[in-house]
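Removed: one protein chain of the complex. Kept in place: all other protein chains.
Then we have subunit A:
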Amino acid sequence: MDGKTHYWVKRDKKRKQSDFDSVFESLTNQKKLKTNDTPFLNLFNGLETDENVKFRYGMFQRIWSHQLVKIQSILNNANNELFNNLLEFLKTPKSDKLDIGYVQLTSNTANNFRILNEFYNYITDKLDYKIVKLNSKNCVNIKSALREVVKQAGKVQTGKLNYDLDNIKGDERIVVVLEDTNLTNNQVLNQLLKILAAHDLQLKVILGLSCYTVTSWINSNLSDDLNLSTKGYKFKSNDNKSLGYIILNNLFLTPELNDDNPLLIEKKLSTIILSRFENANNSVDSLISEIKLCYMICFYQSPLSILLAKDEFSELYIDGLRKLPSFKKYIEIQLYDKRDVKEIFDSVEELFKSTKLKYKKFKLTIMNAINVIYDIDPKRSKEKFELYKLLINNKLLNSKYLNDCINNLNNYTNEALSVILQNIGKDCKEEIEGVQDEFFIEFNKTLSRRNLSETLQVYFNNDLLTTPLEYMLFNEVFTMNGGTLSSTSLFEENFENLMIKLLRPNLRETVESSLESPETYLGNPLLGDEPVIAPTLSYLYKIYKEAPVSINMYDFFQAYKSVVPRVIRTDDETWHKMVYSWFLQNCAELMHLGLLQMKPKGDYLEKALWKGV
């Protein structure tokens, strides 16, 4: 310890080989890291050919771009009505008052910014308006707000103050968009509107509001005298939540299973995606990034994924298929039935090809079933993706929900029933790409008003629907799971996989564990073999953990002094000073991290984090 509290990461210069290569080698037992033109690695311990790696990478790109196009077109059309209305609003000639458009956006700021950005793109080539984008950051006070308006709307004329609105007087038309109105200082907002209204400009204002209904927001936030000088119109954007479901439906709940969309979503992944979207963030952007990450993980880590689109049955791949857990399970069942297993081992290729068809049929069948269930619940209380999640988790067909739905059919009036009968199966497909859904065809034939519930019971009781996905042969190839982690949580909210772990790190735990055991980071082989000396902060943290809620400052220091190893030879006084300065610095650091806070008198410290929260 040289008295410093900072660490530098120094690369070990003795090694000639690149560090990443050596770590990679020790991790994978491979001799040399192969490089190819893609960001993907050669899997199968490096035995995978470059050609196949490229193919795998190409597959990821093709499938993701296919899905992305779908997403884009949904997003682009989601708010067309709003944009058209806003465009009309901007086109209408200016009234004698200040025209304000109050746009009611969604409850997620990220989505709101995306909507506004789309709006800017939408109107740029349609109107010759100058767009002035204001937000709470550049509207700290009225002067900076006006300066921003002048700056974005035009040039500062010589001899004018740079916040003087006379600068932009002229025929040029301007639209001022305040992006996060709710976050803007109320006083500034009122002043800004007042000033804009007082100047005779070719100018319209659009206020982006989130969450509040327009009328109630105005009544509580705008001063009354603005009422006389402004004229307001309100606009409403699309609902956030429904948009997410539309995207999920279009990406994963289509009946076909083809080269552009070859993967089913596994049960845990479906739960994670759905519960995160509904419970935790409700953000369309993060939904999209989750899906993309799932695809990336799937193609990055599974060399067998190329079998989805390519007939590559060399010994390597056959071996790979044979090692899959689902294949082992299959063989066990065959052994139990006393069948000849050897034959199966030899005919893996044929077996795989036949399962490919089976998955197509499987998907068609479950999508049809989901659509039928969606149609027989006139309240639409569950979204299609939720139904899919339940079905894949084996919790739909024997659920009370479905049972109630079917039983209720007997209680409906004739009119209601005929509406249901008309709509039932309207999104279903009997046949697609040569694959037929016999169960649905049969169901369609026998469908009539009298025995509706019986027919449904029979229809749902087919073995394709009742077989769990994880029992099906080669499901590892045909499903996407977002990377498995060995956690055994039972609560849906605690479910984890690699994808979610990457996207939402465990904040508190990470901070705490790294403070407690800095070796995990400092003892990294990349840094060389020198013994790790823990930072002085971690000693303080260890005392902090053992201390009660309120800590006497002096005791804290004494404990710290006794713990810090004395590695520097100095006289006592210098050492004391040194430790004291470390102590103060580390205390400040803990306070900055939000772990400690000082009590008003200054003699006691208080833990700012509560236990078990």
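Rule of thumb we're sticking to: contacts are C-beta pairs under 8 Å (C-beta built on N, C-alpha and C of every residue); 3 or more make two chains touch, one makes a residue touch a chain; residues count from 1.
Rule of thumb we're sticking to: contacts and distances are computed from a predicted model.
Missing chain, UniProt protein name: "Orc1-like AAA ATPase domain-containing protein", from among "Orc1-like AAA ATPase domain-containing protein", "HTH TFE/IIEalpha-type domain-containing protein", "Large ribosomal subunit protein mL46" or "Magnesium transporter". Of the listed residues A:Leu47, A:Ala198 or A:Ala416, the one in contact with the hidden chain in the full complex is A:Ala198. Note on the undisplayed chain: of the listed residues A:Leu27, A:Leu228 or A:Val567, the one touching it is A:Leu228. Touching the chain that is not shown, out of A:Lys70, A:Lys133, A:Lys151 or A:Arg504: A:Arg504 (per the contact rule at the top).
Considering A:Phe24, A:Phe89, A:Phe313 or A:Tyr604, the position touching the chain not shown turns out to be A:Phe89 (whole complex). Within the full complex, the residue among A:Phe40, A:Tyr163 or A:Phe443 touching the omitted chain is A:Tyr163. By the touch definition given at the top, subunit A reaches the unshown chain through residues 81, 85-86, 88-89, 101-102, 104, 106-110, 142-143, 146, 158-159, 161, 163-165, 180, 182-183, 191, 194-195, 198-199, 210-219, 222, 224, 227-228, 231-236, 239-241, 275-282, 395, 398-401, 403, 489-494, 504-509, 591-597, 608-610, 612-613.
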